[in-house]
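Removed from the display is one protein chain of the complex; every other protein chain stays in position.
The first chain written gets the first letter, and so on, giving A, B and C; residue counts start at 1 in each chain.
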Amino acid sequence: MSNIDRASVITAIERLAAAMERDFDMLNTADGALGDGDLGITMRRGMRMVAENSATIPDDLGLALLQCAQAFTKTSGSSYGTLLATGLMAIAKSVKGQSEVSAGQVSELVAAARDKMQARGKADLGGKTVLDSLDAVAGATAGKTGTAEVADAASKAVDDALDALRDKKATIGRARIFADKSVGMDDPGMLAMNRIIKALANREG
Amino acid sequence: MSNIDRASVITAIERLAAAMERDFDMLNTADGALGDGDLGITMRRGMRMVAENSATIPDDLGLALLQCAQAFTKTSGSSYGTLLATGLMAIAKSVKGQSEVSAGQVSELVAAARDKMQARGKADLGGKTVLDSLDAVAGATAGKTGTAEVADAASKAVDDALDALRDKKATIGRARIFADKSVGMDDPGMLAMNRIIKALANREG
Amino acid sequence: MKKILNNPNDYVDEMLAGMVAAHPEYYRLHGDTGKVVARAQKAVDGKVGIVTGGGSGHLPVFTGYVGTGLLDTCAIGDVFSSPSAEQMADAIRAADQGAGVLRLYGNYGGDVMNFDMAGDLVEFDDIECTTVLLADDVASAPPAEHEKRRGVAGMVYAFKLAGAAAEAGGDLAAVTAVAQKAADACRSVGAALSPCTVPQAGKPTFEIADDEMEMGMGIHGEPGVWRGKLRTADQIAGEMMDRLLDDMPLKTGDRVSIMVNSLGATPPEELYILYRIVKQRLESVGVEIVMPLVGRYATSMEMTGVSFTMCKLDAELEDLLKAPCDCAFWRVG
Partner (left out) sequence: MKKILNNPNDYVDEMLAGMVAAHPEYYRLHGDTGKVVARAQKAVDGKVGIVTGGGSGHLPVFTGYVGTGLLDTCAIGDVFSSPSAEQMADAIRAADQGAGVLRLYGNYGGDVMNFDMAGDLVEFDDIECTTVLLADDVASAPPAEHEKRRGVAGMVYAFKLAGAAAEAGGDLAAVTAVAQKAADACRSVGAALSPCTVPQAGKPTFEIADDEMEMGMGIHGEPGVWRGKLRTADQIAGEMMDRLLDDMPLKTGDRVSIMVNSLGATPPEELYILYRIVKQRLESVGVEIVMPLVGRYATSMEMTGVSFTMCKLDAELEDLLKAPCDCAFWRVG
């Protein structure tokens, strides 16, 4: 398999949009247990807008991801949408002007997103948030260059991250007020990132 | 027995005040079923103030009753207190300047109170209110002159009035909104007048 | 009982103490009963006095509307209970500036008897008194018996309009005529979703299921015209406007003020949702809305629900409505 380009971004968008339709209730429910129950709404609404406009995304992957980011800043004020947009904009900045990105770059791009999102949300790593999923992905894909190899590593990493953090207390966002209750439960944002990565990596089911 | 004078008014006040202490809960409960549950409060508070000041009541029965009326206009804004005060003032007007009243005058004095109270409250006779009790007393005592004879007639009349009106619907005051529920139940104001008349007539128990 | 209080018997006294402490520039307690509220500064000599009174638990009604361009004094009773005739007499005396006093209040049996009795009591003081009763709740009796209707939020308009007439120097007859015109121009209807608790009673004034509402219910929980499943905001607003417009038909070119009033717990968010429909309905029949009032103007403590009051204006009433007034709860101009 080859590099990531406009065509593969469009394919990924389609898979991701479908995944978010499918996981709408599951994500709302997970967020409902520890937060305000809107994570499915945030993701479906954002991905619907991304998908609607996917025909018009430019070849420049930087501009393409910027357009995706805007779908989230426009449709939602929920934390997750804003964090995703922040991460997408960080990646967009790195790949601006390029129409192709290699699988070998995935690790550093995910790390860039993680760092920008951490700066925005001021959460610590290990705090049982989406940052931990991204950190796991960045770590697991580091040094890997093959598309399949990267996809496998990323989709295993998001599972491992869930397992590693499940028994910790939530420390961030609305879930923090349910800190005790959150032990043994998955962080909704980590759960969403699990589904996102698997859809992007085409490692679902 | 002789005419009604300052001494007998004071005795009557004592009996009445005691009766209202005794009937406090009963009257609140009766009013609570069909109204706002304050009739015992109104009567006890008013009679306490009347009793407290009974040592200072003048010989002029008109002025004496005016002082009693004021106890009610001062202590309560509930309908019953105001109606009682209205009735007392009507009687006070009739007996102004007199230090004695004969039992033979009771009927016309009660009728005068009834009429003034009717003018104030704009209720019809037969409407299942205190007016019906007073009307029954005025009727039953008419033509009678002996103190005991008047006392017997009055205290029978208030019982008869309760019996006669019990199965009617309430038409006046707060009880009107419970019109259907009120069938079979005594009007709280008629019940209070029953106890008042019996205490005044010394026909309790 | 989800209420913040001390001894229920002290609810009203403590409320009044706090109110005058918080707003000494507007209110003072008058007399020794502790239940008469007067303007911090007595109005000028020769101004017609306007007095009101009634039970507590309806803030800003009644006491809140004591102020410039509004009321002079107010006698206040326990929660949902009439003040005593003596308190009302005190309030009348305190309202008098030598030009007579208008008694302006809602049509409730106890209040009427006591204000009448208070009139007898002040006869000795040679204070000329007139009376105007608000009977604006269309759900409480049919048009043929309109004088039996309860007085509700329409009194806010009457306070404002009569208050402005008095402040402008009208004599007792003129101020009374304005008040009567205002009372005649007002129609109200309410709908309740949940009750309130009278402190001394300690239990809710009525029971209602969580998915129910009652159309036409009175502000003390008096039964309304129907009880049923909670409807949508647009349906509720539509029916309430129907009821008002049936009772007082309007035509193109008419000018009205309309109040969309929370009975207490219903938040302004929901009043605004209702106001969309109110405005559409009036505009669709060519009626011009003047100075709409959306907020908490006449309440029943923590009751959930709303009332609408329509006040039809002629040129005189419109000028009076727009005249300045000032109290802790409402300011115009």
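One rule holds for everything that comes next: a contact is a pair of C-beta atoms (placed from the backbone, for glycine too) under 8 Å apart; a residue touches a chain by one contact, two chains touch by 3 or more.
A quick note: this is a predicted structure, and the numbers were derived from the prediction, not measured.
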Checklist outcome for this item: Contact partners of the omitted chain among those displayed are A, C
Checklist outcome for this item: Of A:82, A:141, A:155 or A:194, the residue touching the omitted chain is A:82
Checklist outcome for this item: For chain A, residues touching the missing partner are 36-38, 70, 73-79, 81-83, 85-86, 89, 120-121, 172-174, 177
Checklist entry - For chain C, which residues lie in contact with the unshown chain of the complex? => result 1-6, 11, 14-19, 21-23, 56-57, 59-60, 64, 193-194, 210-211, 230, 232-234, 236, 260, 264-276, 279, 292, 294, 296, 299, 301-302, 304, 306, 331
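One rule holds in what follows: only the chains that are shown with their structure count from here on.
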Checklist entry - In graph terms, with chains as vertices and touches as edges, which category applies: line, ring, star, complete, or other? => result other
Checklist entry - Compared with chain C, which chain's mean CA position is the farthest off? => result A
Next on the checklist: On a C-alpha centroid basis, what's the spacing between chain A and chain C, in Å?
Outcome noted: 57
Checklist outcome for this item: Taking each chain's mean CA coordinate, chain A and chain B are separated, in whole Å, by 82
